[in-house]
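And then subunit A:
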Amino acid sequence: MLISIVLGILIFAYATWMVISFIKKSRQGRCAACALKDSCDSGCSAVSFEERQQILSSTTHHTK
Partner candidate 1 sequence: MKLSEVKINEKLRIEDFGDMDSQMRRRLKEMGVFEGKSVKVVRYCPLGGPCLLECEGQLFGIRKKDTLCIKGELV
Partner candidate 2 sequence: MDIALFGNPNTGKTSLFNHITGSYEYVGNWSGVTVEKKVGRIKQTNRSLIDLPGVYSLNPLSKDERVASLALLENEAEQILNIVNADQLERSLYLTTELMETGRPLVVVLNMVDLAKRHRVTINLERLSNRLGVKVFTTVARKGDGCQDLIDFLKNEPTNHPSSFSLNYGEVIESAIREMESVMAQKGDTPRRWMLVQYLNDNGMICDLLDEKFPELRGIRQKADEVLRETTGKRIDDVIYETKMAYIRDVIADTCVLTKEKEVFKFTAFIDRIVTHRILGIPIFLLLLFLVFQLTFDWLGTPMSDLLDQWLSGPVTDGIQKALDAMGAVPLIKAVILNGIIAGVGGVLVFVPQIFILFFFISLLEDSGYMARVAVVMDRLMEFIGLNGKAFIPLVIGFGCNVPAVMAARTIEQPKERLLTILITPFMSCSARLSVYALFVAAFFERHQALIVLSLYVLGIVVAILIAKLFSFFLKNEKSYFIMDLPPYNVPQLKSLLRSTWDKGKGFVRKAGTFIFGGTVFIWVLSYFGPSGMDVPIDKSFMAIVSSVFAPLFAPLGFASWQAVSALITGFLAKEVVVSTMNVLYFVPKGVTLSGLLPHYFSPLAAYSFLVFVLLYTPCLSTVAAIKKETGSSKIALFSIAYSFIAAYIIAYVVYILGRWIF
């Protein structure tokens, strides 16, 4: 019985965690959710999406 409870908790906790983190990652879009994220060359980078947006938007109010 004890073993059933331990297994049950492990399975359901892991499953919940995985589903939640997947949906979170997917909603972030970009590469975080992609199956090819470590391999593909078409856009994945260590630069976060927010950082990129910042860079792109800063062209218009450039001061340097």
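Here is the rule we go by: contacts are C-beta pairs under 8 Å (C-beta built on N, C-alpha and C of every residue); 3 or more make two chains touch, one makes a residue touch a chain; residues count from 1.
Criterion applied: all candidates are chains of the complex that A comes from, given by their letters.
This structure is a prediction, so every number in the text was calculated from the model and none was measured.
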Options 1 or 2 - which one, within this complex, touches subunit A: 2
Candidate 2 contact footprint on subunit A (complex, rising order): 1, 3-4, 7-8, 11-12, 14-19, 21-23, 25-31, 33-47, 49, 52, 55-56, 58-60, 62, 64
